[in-house]
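The complex appears here minus one protein chain, its other protein chains still in place.
Should a chain be cited, it is by its letter among A, B and C, assigned in written order, with residues numbered from 1 in that chain.
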Amino acid sequence: MQDQAPRQRGRFSESKKDHPMAGFILKRLLQAVFVVLAVTLIVSFAIRLSGDPAIMLMGGGNVTEQDLQNIRQALGLERPFFVQYLDFLEGMITGDFGKSFMGGTPVSMLIANALPATLLLAFTSLIVSIVLSVPLGVYAAVNRGRWPDQMIRILSLVGLSFPNFWLAIMMVLLFSIVLGLLPPSGMEGPESFVMPALTMAIILTATNVRLVRTSMLETLSQQYIMVARSKGLRDRVVLYKHALRNSAIPLVTYIGLQFGGLIGGIVIIERVFNWPGMGTLAFDAISNRDYPVLQGTITVLALFIVLINLLVDIAYGLIDPRIRTE
Amino acid sequence: MHVSSAPSREHGWMSDTANRRSQDQALLSVRSLSVEFGKGEGAFRAVKDVSFDVQPGKTLAVVGESGSGKSVTSLAIMRLTDYTGGRITGGQVLFRPDGGEARDLVKASDAKLREIRGNDIAMIFQEPMTSLNPVFTIGNQISETLILHQGLGGRDARQRAKELLQKVRLPDADKLLDRYPHQLSGGMRQRVMIAMALACNPKLLIADEPTTALDVTIQAQILNIIRDLQQEMGTAVIFITHDMGVVAEMADDVVVMWKGEKVEQAPVRDIFAAPQHPYTRALLSAVPRLGSLKGQPFPKRTPVMVMDGGVAKPVGETHEQNTADYTKPILQVDKLTTRFDVGKTFFGRVTHRVHAVEEVSFDIYPGETLALVGESGSGKSTIGRTLQQLVEPTGGTVRFDGRDMAAMSQGERRRLRQEIQYIFQDPFASLDPRHTVGYSIAEPIIVHGLINDRKERDRRVHELLEQVGLQPQHAKRYPHEFSGGQRQRVCIARALASNPKLVIADESVSALDVSIQAQIVNLLMELQERKRLSYLFITHDMAVVEKISHRVAVMYLGQIVELGTRRAIFENPQHSYTRKLLSAVPIADPQRERAKTRIEGEIPSPVRPVGQEPAIHRMREVEPGHWVAIETDQLRGAA
Amino acid sequence: AGTLTTAVAIDPGSWDPIDTFLVDWSSAANNIFDGLTARGADMKLKPGLATSWEFLDNNSRIRFKLRQNVKFHNGEPFNAEAVKFTFDRLLGEEGRKGPQQSNYNSIDHVEVVDDSTVDFVMKQPDPVLLTKLAGYGGMIVPPKYIQEKGDAYFNMNPVGTGPFKFAEYTPKVSLTLEAFPEHWGGAPKLDKVVTRFISEANTQVAELQAGRIDVATLIPFGLAPTVEKSPNLSLISITGPTVVALRLNTKEGITKDVNVRKALIMGIDRDAIIKAVLLGHAKPIASFQSDLSFGYDPSMKPLPFDLAKAKQMLQQAKVPAGAPVRIDFRGNDATFREVAQAAAGFLQALGLKPSLQPHEPPVLLNDIIPNGKTGEAWHNAWGGWTFDYDNTAYLMYHSGEKWNPYDNDPKLNALLEKQRTMYDVKEREKVLQEIARYVADQALEIPLYNQNTLYGVNKRVKNFDAPSDRRFRFTETTVE
Partner (left out) sequence: MAAAQAVSSARRHFRSLELVLGLLLTVGMGLAVLFSGILFPDGGESMDLMARLTPPFQSLAHPLGTDPLGRDVLARVIVGGQISLTVGVLSVVGAVIVGTIVGLVAGYYRGIAEVLLMRFADIQLALPFILLAIMFLAILGTGIDKIIFFMVVAQWVQYARLVRGSVLALRDREFILSARAIGVGNGRIIFTHILPNVLGPIVILMTLNVANNILLESSLTFLGLGVDPLIPSWGGMLADGRTYLQTAWWVSVFPGLAIMFTVLGLNLLGDWLRDLLDPTGQTSR
């Protein structure tokens, strides 16, 4: 055993030299595991501080202490916190998050239903936001200081001034009730994506436009942009090939960071649009003190946030060869 | 003042008719070009009424001090000023690519301009490090032009790009195509830039200070390449520079610019032989000429011509710099070694080290200037930084005033930072942009508790400003409100604020215009005499070294390869590397035969896997105080 | 023929009758299951799966005659075994995990007499058992199906004897039921009933306006005019089971003094609140029950609004000006948020310093109320689903109960305990009325109003017999 260890390490560093990315990804994966564990621990602990599901389950009616005791026992809540937590971890490894306190549906099934809905919504809105913010941001940067720039900047601030639920309700009023074009809620056809995705996208776009603009301004002042122009390239090529790719790094970083916030915002958007996603699931789970569902959803969400950030790091490499090859 | 109307302007130049004829044949005629930035009250004319012609296949050098409008003129030719917020407010840029009808680029449509840019007129910029887009491969960036202008397919473009890389003498062209800019050294990048610019066989190449940021040896290589290619393809070149040595080597004709105006134009020999405009004279007087102090035992201050309201006035005096006191060294460096850990494994084990400085030994005496020369990456700055305690040494001892630095207490080490001062290369970068220069100068006084009274301190700051030739009221300004030369003076004032004994000047004059450079060098020498300062003068510019130093140490790859008095090094260089450095320096004299020695190759990397220590050179003393490393194969192979 | 779509706020998660306490469960599942008894939209008790019942052995045994030829949706026959199985399950291990068991603890066990007769043997008298058998945990489930498929499967795929059978369930989205033509009460007129889960009121109303749901159940009063104004919708407002009061802290603060409590009642113009904030969709109450409730005393009148008198009483009680009155309430109840602000406005007029503390419901229910951490007053909305004052009064006023963190009144305790053992309906009613009067006399709470049940209904829905307790039964309903 003892004389094996160094050899193994040697082999490892050998392979590391061949794939510098591998070590990096491994390190990030370890960090990811740590983060997800910490998140689940915090959430599991905090939710237990905030109320007893037994009373929630009894609906606050005609209950005796004995009834509560029975329920706690049936749910395994009388055990010490760490035993419950370890139990949860053990299940998690096999993908079994337990059963909902509310009705005993397996949490994994609830998540399997909700996750695609949320991811679909999150990615649609991200993509819509990118499609909106990149040309606007570039346009503002190119016209820096002139009125299109000022308009775009002021409009983006207006976009930041309304809470998402309010924006959502206004959209419903306009598109569903006044115009009768779109379904007010639910996830059915593609048309039901329009409003939720647009609402989130507007809010994301408001910040992204400014980001694109600033990083474009930075890039546009670089020498290589002048070089590209001196080659006779079209403006479009200069802006969208040479400049944008360089500006993409802060944008991609920010989008990675945004993802966590996006999930937070999704709780409210899902509620207004009655979107059967993870936000709804988690919110209801908190209201009901449905520990398994909350732990399950938060774990999966955290996993996704961490994963997205990992992807962002890898995307760096794709965008910027300086990171890839060093 | 309108020099162009003065009759003396015609001296040595063409008659009126000849002038017109040349205009008809000229590839490019710039006529009364003016460029403005900003609007209304804030408007600023960067180029005023500038006219000149470029003949096919010839090289026109544009010289002038920093900010005189050289770059703006060159950008305006291609109408690239449109993208920097500039406006062409008057004049014409007549371009005649195939001897036919001239086309005025000032009025050309965007589409027409795009056709010309990169195809008929190409440009090389000053900064090779930032001229290539970091996220695209070299191949992609060269092919782009070919695909755009010559309609080549992807594969043909790549083939052609490869040939171009070979043309600029880049080895392994095939592999290079798939590399990214950051994987190339500065010299290689600049050669890629040249390849890119020449891709479509342009009629006119505009090179805006293409070698200023490079080492002398690399500069020599690049200049050779441009010259050869120009001959081969018959390209006309506008060569922008402020280095008169380069002008002497490259140009057929010279345009001198000053404050946005053209003040003189003449064939290169005439400019050097009989400069007409006072500014040209001032410029030439400031150019350090290698070998000018031949046979003299001490460095010497000489007067510098300074422009004062349109006339050149000599400033300063001729004075021998016999200040060194060789009884007891102030600084003794013995086998100093500094390494940096780079590459680490997943578990944090170091795999590679940069051997920046390896067993370097030298002394500095009071009142003496020791110059440390060598190419980029040879470890010069690292020595300076180690002495200033900005970097931890890996081994060796440093004694200051007889005390071992390693044995010093925390407090003594802090005091040492008062006695040793460091002036950085880039004066702009080394001043905090958010504080007034007065604050920056006062800071060492404050932190070392030298003067506690506020008024007293302000007085001292004013005094320091005056010492370096600035005015007391400048204390309230911010760094960006100064010119480069002024900023460097501020940095010097700050270094002097704490009454140091030793000043480490790291490339402190390299970024400056020659005339400013000459003034700063004089200032440093003056201060040395007055305060008995010792200097460790770090630079790669051999001509300046000759002017300022008492002794010289030549560094190569982390080690000193030759150490001796100024005379010994310049008049009797022993080491092949020293000789190579000296021969690469462009000589500001068009009469002189151009150096025939071709310098190829790059300095090997100081990065080594752990365990593979570099061999330490043994030194031998060729004459008293003149030490030379015994050359190994490794070194000879590279040189 | 046709499909009717309703919306409720919450997905109960399981369709097993013993797992739930939610009204929203009942809104959907009342169509799937039958109880032994049933309650119509008029809230009157009537036969369900039992055709008749009689009390035996000094009320300690209840004998039910069961309906013949009734089948579960899966074809399994309904019989005495099924009843016994249902209650064994409810009262046994499986029932212990859910909230329903405690409602039926008065039953000792169920005995099968013959295939169509069962006896409930009682542990103790339970005057409201028959009402309880009409819903929730008492609904009859198929024994074979559950034994074969297991409880977990049953949660997601419920089978009962009701007029509609389970078709599809997507958690958090919807439940679809199909007509069960063999229902003993006759085939339903609709083909399908879809229940969607929409927790945000604005969204329910928007869906209603868009014609995508037919019946909306979550209508905060602020949105009622929106529904009323829509040409294709009608607003149904009927007396409901929910009563709302501000319960008072009798242990600490200014409300310790009964006169102060009375002054607070008189100082709040409840009629004005009903008229302006609730737009008339409520009735004033004198005790904490609706007029549908057993034990309601029509002769009891609420204390009148009298600002001057209230001020005077406060002065007499030496309540300093600006004395704090904190009201804890459920933060997510949009209607009450306004009511509370209005009430606070009146308290302010009395010279007091009211403050409102919103809570997340679990916190309020789990911690603030049971642990006596409330301010001077707290929000209590109570939907007595049995329509029996006992269900409210015992939990509210008996000492040691979770909902009664402060008061301990031996007289009240005695009265509450006494009525629980009485089977004589008239006598019991009298005791309940006495309790109500006593509570009013002690001013243990500020009775605010009996809130109407509001439905927003699309006009294409016909024969919709709106139940005040939201337990829908769509047998007769049709859509155009």
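In this text, contacts are C-beta pairs under 8 Å (C-beta built on N, C-alpha and C of every residue); 3 or more make two chains touch, one makes a residue touch a chain.
Please read these numbers as outputs of a predicted model, since none were measured by experiment.
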Visible chains that the absent chain touches, using the contact criterion stated earlier: A, B, C
Which residue of C:P302, C:P362 or C:G456 touches the chain not shown here: C:P362
Option touching the unshown chain, where B:G100, B:P433, B:G611 or B:P624 are the choices: B:P433
Contacting the left-out chain in the complete assembly, out of A:G23, A:G51, A:G104 or A:P276: A:G51
Positions on chain B where the hidden chain makes contact: 41-42, 388, 390, 414, 417-418, 421-422, 424, 426, 429-435, 443-444, 447-448, 476-481, 491, 494, 498
Chain C residues that touch the omitted chain in the full complex: 201-202, 220, 222-223, 225-226, 229, 272-273, 275-277, 330-334, 337-338, 340-342, 344-345, 348, 354-363
Missing-chain contacts mapped onto chain A: 31, 34-36, 38-39, 42-43, 46-47, 49-51, 144, 150, 153-154, 157-158, 160-166, 169-170, 173, 177, 207, 214, 217-218, 221, 257, 260-261, 263-268, 279, 282-283, 286, 298, 301-302, 305-306, 309
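The definition used in the following text is that only the chains that are shown with their structure count from here on.
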Chain contact graph, described as a line, ring, star, complete graph or other shape: line
For chain A paired with chain C, centre-to-centre distance based on mean C-alpha positions, whole Å: 39
Intercentroid distance (Cα basis), chain C paired with chain B, Å: 87
Touch list for chain A against partner chain B, complex: 9, 12-13, 16-17, 23, 26-27, 222-224, 226-234, 242, 245-246, 319-322, 325
Touching residues on chain C, where the partner in the complex is chain A: 10-16, 19-22, 96-99, 101-103, 151-152, 155-156, 170-173, 196-200, 202-203, 206-207, 209-210, 212, 360-363, 365-367, 370, 391, 395, 402-403
Of chain B, residues touching chain A in the complex: 75, 78, 80, 83-84, 113-119, 122-123, 125-127, 130-137, 144-145, 148-149, 180, 182-183, 193, 196, 345-347, 349, 351
